[in-house]
Structures are given as C-alpha cells and as structure tokens.
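One structure is given here, and the rest of the page talks about it.
Only one protein chain is missing; all other protein chains are in place.
Think of it as A and B in the order they're written, each chain with its own count starting at 1.
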Amino acid sequence: MKKKGLSTKDVVAIGIGAAVFLILFKFVAIPTGIPNTQVNVAQSWLSLISILFSPMVGFFVAILGHSLNDAISYGSIWWSWVIADGCYAFIFALLVKRAHLLKGALNFWKVAWFNISQLIANLIAWLLIAPTLDIVIYAEPANKVYLQGGLSVIVNVISTGIIGTTLLSLYLKNKGQQTLLRKED
Amino acid sequence: MNDFLGYQERDSFIHKMNGTSKLIVFILLTVAGILSFDMRFLIGLTVFSALVLYFSKISWKSIRVLVYLTVIFAVLNLLLIYVFAPHYGVELYHSKTVLLGSGYYALTSQQIFYELLVLLKYCFSVPLSLAFLLTTQPSQLAAGLNKVGVSYKVAYAFSLTLRYLPTIQDEFQTTRKVQEARGFALGKKASLGKKLVASTRLLLALAFSTLEKVETISEAMALRRFGKKKKRTWYYAQSWHLADWIGLLFGIALLALAILLVSVDGGRFWNPFA
Partner (left out) sequence: MADSALQFDNVTFCYETQAEPTLKNINFTISTGSKTLVLGPSGSGKSTLISLINALVTEENGDLSGRVLINGVDQTGKDPFDRSLLVGTILQDTDRQFVGLTVAEDIAFVLENEGEPLAKLRQAVKDVAERFGLTELLPLGPNVLSGGQKQRVALAGVLVGDSPILVLDEPLASLDPKAGQSLLETIDQLHREGITIIMVEHRIDEVLRHGVDQVLVLEDGELVFDGSANDLLVQPDFHDWQLAQPAYVSLIEKSGYALDDLTDIANIAKVDGPKLAVKLSDFLETQPAATAAENFGSTALEATGIAYQYGNRQILTDVDFSVQKKEWLALIGENGSGKSTLARLLAGFLPLQKGLVKADDKDEKAVELNDLPLAEHAQYVGYVSQNPNEMLIGLSVFEEVAAGLRLRDVSEEVIDEKVLAALKEANLYPYRNWPSQALSFGQKRRLSVLAVAILEPSVLILDEPTAGQDDISAKGLLTYLQSLRDKGLALVTVTHDMALIENWADRVASLVNGQLTRQISPKTLFESADLLSETSLIQPSDQVLLERLGLKGKERGHE
C-alpha cells in the first residue's frame, strides 16, 4: 500500500513519537561536564523513528517534539535549534534509506552506514543549519555559534553512535524476522 | 502534568479569540520579531506582548519560575557572546566608545547596546508565546493549525502529542522506577557510564511499548475513518468575531512596521551611533 502523503500510522507515529521525544528531551539529559552540552537520549529515539517510518515522520517528530518542549518548559521557542533538529532527522533518514536497515540482520556495513549517515546529518544540522539560523535570527557572533555547533556534533555523534546503535540492534533482534527462533530443551 | 505549562481557563477577551486568529497573530509577530534588529521596535513589541499577557489574566505565580529560567539562560548566553566576541557591537555599528577597561575585553557602549538587543530578541517571544499558549485550548490549537494551512494530518498528530503526553509521562516515570528498583539508577550519584546504561535501558523499554501503542492507536483511528477524506472538520473550530479581526489587524500592522523599518534603517539593524 504505497500512498502519497502520511498514512494513519505515520500520523500516530508522529504524535506519539513527539510525545516520547519531548519526555526524553526533558527528563533524560546526561550532563557531560562541559556547560551547555548534554548527552541527549532523545536524539537516538529520533534516529530510530526516522528509520522505522520515513524522513517526513522524523522531521515532524523533531519539529513538534522540540518546539512543544521549548514552549511548555521555557515559554518561548528556540526556532534555530528546532529547525536544525528537524533537518537532522530528515537528512539522516534519507541517507540511511538505501541501507535497508530493517531487512535482515545487522552487520558491520549496516552499522557503518548508520553511523556515517548520522555523522553527516549531524554535521549539516549543527555545523551548518543551526549556526546559520542563530546568526540570521539572533545575530549571534559566528565564532560562538560555530563552537557550540561543533560541540553538539561531537556529543550527538558519540551518543547516537553508542545508544542509537544499541537501540537499533536490539530492535532488530526483537522485531526483525523471527523465523530462526526455536524452543530449546 | 505539574512539570509543564498548559491551557489555563480564564475569562478574558484573549481567551475568547479563536485559535486560528491567535495562531496567525502569533506567527506574524514572531516573524516581525525575528526580522527586526531595531531596538525601538523590539522594545515596543515586547511591551505590546507583555500587555497582551497582562490582559489574559494569567497569574504571575504560574509562570515566574519559567521566566527566571529564561532570564538566567539568556544572561549566560550574553556572557558567552562577550567572551567570544567582545568587539561584535563595534563591528556592527562601525564606531567604538570605550566605557571601561582597555585591550581586547574593553567594554564598549556599542557592545552593551548589541547585547541588550540580543537579550530583547531572546525575550520578546516569552510573553507572546505564553499569552498564546496559556489562553488557547489544545483542541482549538490543532484546529487552528489546520486552518492556517498545515495539513490536517500533521495538525492531528500535534493533537495526539498533547493527548498522550500525560500517558507517556506516567509510563516514563514508572519505567524509571522499575529500572531503578532493579539497580539501574539515573540519580546524581551515578557515574557517567552507569547513567548511560540506565538511560539506554529506559529508552529501550519506552521504545518497544511506544511502537506497540502506535500500532493499536492507528488501528483505532483507521476504524473510525481517519484519513479517508481530503478535509476534515473540527468539533472545536470557532467562528470569527470582532476581537479576531482586530487582533489580526494588529499583527499585520506590526509586521508591516517591522518591514518598513528595515527599509528606513537601510538594513535590519538600527544604528543609533551613526
């Protein structure tokens, strides 16, 4: 059933996915010791949702989840990062599509593809889009925003590399093809 | 839901405006505020939004913690800007008036002016978003999104987020406790490695049950014909009244002013030092 636009399942995935994203974003941030930089588990969730559904679903999960979190926790929305998050999900999902991660078992090449994709998507989102928007919207000085962007890339790439890869591999083990499962005595 | 802000029922004319008009005004004013770097305009916009918030009868008590947080965040960011680019104001306004100190980190009035401007950029949207968010019933917000041109599917996804947020939050809290009871705590005392393990477990547990939820909820929606037609109506959609049109007028006027100022100032910045 290939239909244009979002299916009902996509709509629900966006809605519930964004709620989970928001909760993780708000409650599970692990400080790294460097101010303003946290390991965000939400980023790994975003990566998984983008793989399981589609680039558009990932995009909307990030946009809705992030902007709603900003709005109800801070009262104002930091648009530059909201958009960057959305672009991360979209670009990552596009890059990773070709690897057909959901078919068959996870192997070295798939893990590599997953991680190279998230690296590229993180670079574009946090070293290109977010700083540029910060400059355009808030006229922040370039060296500050690029440094912040660079730090975000490092933290995101490492955390998605560890947590995201674990999440994907366990997901595939559990929900992938189960024909090999046999009862043992 | 004590951790989050949400709709507060009051009797004010802002509450009586419909979700669509409020959303449009919110967007217009946000765009105006993003566009302009004219100090005079931003002060005006902030005062205007503050007045709107005042008239919406939202209690200060319910929002003060959040306002403090935003101010602290903003001030930290201003300090960071100063550390990284103490001359940025001088570059922007092509003049230099040293107030204090000397050398690289000398404090100039141009830098102060620029940083105040950034502070306003951070802050104008706070009263505006609060006035919008706290006076609009969530269902009307979803209906409003659809009315301003967002696809009804995305608008309904947004409504679902609000609907299931408390459910997911409850589940998250229990999951955290269940994992904690097994020894995987996320507390302050745990080391970075342990926190990583604990949060990964938390994420995994949440991921599986969420995906299962997506399955059943989408079935429940399909069974009630969601997505069948190109359009859908909204039970909570409201008609337009005088207040809506007046609000819209304000929104358009302020955005027009912001655009006008760009051409008058010869760019997005207004330079009082020229």
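Throughout what follows, a contact is a pair of C-beta atoms (placed from the backbone, for glycine too) under 8 Å apart; a residue touches a chain by one contact, two chains touch by 3 or more.
The model shown is predicted, which means the values in this text are computed figures rather than measured ones.
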Looking beyond the chains shown, say which of B:A222, B:A243 or B:I259 touches the absent one. B:A222
With the missing chain put back, one of B:L35, B:L119, B:V150 or B:A185 would touch it. Which one? B:A185
In terms of residues, what is the contact footprint of the unshown chain on chain A? 1, 170-171, 173-175, 178, 181, 183-185
Which parts of chain B are in contact with the chain that was left out? 138-139, 142, 159-160, 162-163, 166-167, 171, 174-175, 177-185, 187, 201, 204-205, 208-209, 212-213, 216-217, 219-229, 231-237
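Operating definition for what follows: only the chains that are shown with their structure count from here on.
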Which residues of chain B touch chain A once you look at their complex with the stated criterion? 3-6, 34, 37, 63, 66-67, 69-70, 73, 76, 80-81, 83-85, 88, 92, 114, 117-118, 121-123, 125-126, 128-130, 133, 151, 153-154, 156-165, 167-169, 172, 176, 186, 192, 195-196, 199-200, 202-204, 206-208, 210-211, 213-215, 217-218, 221-222, 226-227, 269
Enumerate the contact residues on chain A facing chain B in the complex. 5-20, 22-24, 26-28, 30, 32, 36, 39, 41, 44-45, 48, 52, 60, 64-65, 68, 71-77, 79, 137-144, 147, 162-163, 166-167, 170-171, 174-175
